[in-house]
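Just below is one structure, and these are the notes that go with it.
One chain of protein is taken out of this complex; the other chains stay put.
Our next item is chain A:
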């Protein structure tokens, strides 16, 4: 393909322009031909240039006539519906590119917000630099996540009556746990004992106990839950107001 990027402007150098014309004209006609063959459709191309007195055509003068008469038979409104010139064509492409850009930016912002949310959960980011719009978006994102959690909780509570359901949730959480904390040393021994239980309540108690243990033995581990910066109530008491560890983490901006 091309080695250098061509600037999209009229080529002032006569010989360069003529050379480009020859190549691109050939390429264009080839593309029309391919389109016609691959898709089994009628097409034609007409080109007037300062280099040739007669227009360059595809497929042939006869072929062009045929397609043109087919074209002319269509009601004029249909003809113009998808008719473009350079300006309208470029405007359309600009509109499309703008849309794509907008969507990409929106997606990126949501991804960034997600990271911000996660960081706030472990007290690793403050909300100082956020403006009202940021806070609004962050709040929205939190709500979206809460909704999803509620849906999942609902689903699990429905399937927990079915023994099949609870064991699969154990399996799922097992994998989540093991992938989440690769460096936790107590993991190996606790993991085996949890597997024997299928009762949800017992399993959750075990895990809480395990996490507390993890926290106590290794408060500055690479797992990321450093001393005061914990957002999660990794204790027996899930009452957020009473847990001192909890409160510390939720006011990172007061440090």
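Basically, a residue touches a chain if its C-beta (ideal position, glycine included) is under 8 Å from a C-beta of that chain, and two chains touch if they have at least 3 such contacts; residues count from 1.
We adopt the following convention: contacts and distances are computed from a predicted model.
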| item | value |
| --- | --- |
| Per UniProt record, name of the chain withheld from view ["AGAMOUS-like 62", "Corticoliberin", "Palmitoyltransferase" or "Protein-serine/threonine kinase"] | "AGAMOUS-like 62" |
| Chain A residues that touch the omitted chain in the full complex | 6, 8-11, 17, 20-21, 24-25, 27-28, 31-32, 34-50, 53, 55, 57, 64, 67-68, 70-71, 74, 78-79, 81-87, 89-91, 93-94, 97-98, 100-101, 104-105, 107-108, 111-112, 114-115, 117-118, 120-121, 127-133, 135-140, 142-143, 145-146, 148-150, 152-153, 156-157, 160, 169-170, 172-173, 175-177, 179-181, 200, 203-204, 207-208, 223-224, 231-233, 238, 240, 246, 250-251, 253 |
